[in-house]
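What you see is the complex with one protein chain gone and the rest in place.
Moving on, here comes chain A:
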Amino acid sequence: MSQQSTKKGEMDLPVRLRYKETKREKTGVYFKKKVGWLFIIISVIAITIFNFYPMVQAFLLSFQTGMGGNLEFTGLSNWQRLFGDPTFIAALTNTSIYLLIQVPLMIVLALFFSVLLNDPKLKFRGFFRIAIFLPCVTSLVAYSVIFKYLFGIDGIINIFLLNFGFIPESINFLADPVWAKVVIILAITWRWTGYNMIFYLAALQNVDKSIYEAARIDGANSIQQFFQITVPMLKPIILFTSITSTIGTLQIFDEIVNITNGGPGNATISISQYIYNLSFEYTPDFGYASTVSYVIVILVVILSIIQFRVAGEKK
């Protein structure tokens, strides 16, 4: 029917005009394609040069060893060395601990805050939103240093706990292997919860209010609404934030360096800090450093696949 009517419509036009129109359209499509390519060619070239080329070079570098500039190919020796290197294993363990505790904690908190702050009946919503997002605009180094002082042996946390009689004597948070990790996790959670909350808030604005209304009419309480409506509706965003947070936590560097500098001993060292140490703190071994950095790449890929499988759409 519709085809017929189109044909009929075209028939009405003068033949010459119709011909011209098609030609213009054709060149237009061709031209548009070309222009489209021109627009992205810059980023394609830039990404190839500054992203893919270095990635390949770094991969090649991970098979070389030597001090500074005297590198030679040694096959898989760096990869072998990796598994016998206690510092690397400590760094990997610490990073995994941060990841396993901090990312779920932060995602849940962010989700919780965003639902609370999305409540239209809440007063001073804007103020609370800003208050929770504000940590994200502070510099990583600045807030790390502040956390370091807060949790120092003469820091305000200790003074507070002492004065209120919670503890008999000051805890040296940063000199204790367990407490130091707790401080790091608290610090990253404080810094990044608001950031993730913004994604959830944005997503919540797009959830149709009528769904909640319908649920309420059916007698669902707010907990049921949260688990049956909010969480499923936010699934793609939860997936996105958990992947970006995972990547971010795997690369954690500033907080560790500034709060504990990896200490006490190697109790808080992260993979990124170890890479930095191998390159610039110790006698430079860029080959081994890039092997370690490829471990992060492999971990990110594996963890992202797992997260996609668990939370993503099944095809």
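The rule we apply is simple: a residue touches a chain if its C-beta (ideal position, glycine included) is under 8 Å from a C-beta of that chain, and two chains touch if they have at least 3 such contacts; residues count from 1.
In the analysis below, contacts and distances are computed from a predicted model.
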item: Name under which UniProt lists the unshown chain, selected from "Pyruvate ferredoxin oxidoreductase", "Lactose/L-arabinose transport system substrate-binding protein", "Heme exporter protein C" or "Chemotaxis protein CheA"; value: "Lactose/L-arabinose transport system substrate-binding protein"
item: Touch criterion as defined above, residue of A:T65, A:S114 or A:T230 at the omitted chain; value: A:T65
item: Contact partner of the left-out chain, one of A:L234, A:I275 or A:L299; value: A:I275
item: Candidate in contact with the missing chain, chosen from A:A175, A:I229 or A:L303; value: A:A175
item: Positions on chain A contacted by the hidden chain, ascending; value: 50, 53-55, 57-58, 61, 65, 67-71, 77, 81, 84-87, 140, 148, 152-153, 172, 174-175, 244-245, 247-248, 251-254, 261-266, 272, 275-277, 279-284, 286, 289-290, 293
